[in-house]
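Just one protein chain is left out here, and the rest sit where they should.
Moving on, here comes chain A:
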């Protein structure tokens, strides 16, 4: 377990900022304690300091996880956000997409969101903007990338993709092994 290097921090923050923008500061400076990011086995974990101290006593090969895993660095040092970060992205998301109940299942299976399944979308979403996907009951289901800007979404035909799927909560069941 080690702290992130500058480069890694930069890459990661860039990625996260795509979804929550400047709210990222709120993740770092929290009123209820100091939280930090730590790297372990190529995965980035977001933990409070207190917990990190306990984890420091555990040897590296025996440590499986601590706090919340945000994502991992790939072999080419790109950062990939995992669905496990959803709990921290959802409250601070700047651009949101709501999908209809009928399209929930499809998204939870890993498919992209089509125009026919689109319920609402935040105004002035630009193309390729990171968005968080909600159900109509305001339950966060995952996140993705907007394939079309809000304006375009209105114009496009019903079978066009409007949100590219990146991560959804269905992965807890589908890809349990890859979470660790």
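Basically, a residue touches a chain if its C-beta (ideal position, glycine included) is under 8 Å from a C-beta of that chain, and two chains touch if they have at least 3 such contacts; residues count from 1.
What we mean here is this: contacts and distances are computed from a predicted model.
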| item | value |
| --- | --- |
| Name of the absent chain as recorded in UniProt (options "Proteasome subunit beta", "Gamma-secretase subunit APH-1", "60S ribosomal protein L6" or "Nucleolar protein 1") | "Nucleolar protein 1" |
| Residue among A:12, A:27 or A:66 touching the omitted chain | A:66 |
| Contact footprint on chain A, counting only the chain that is left out | 47-48, 50-51, 53-55, 57-59, 62-69, 84, 87, 104, 108, 135, 137, 139-141, 169-170, 172-173, 176-177, 179-180 |
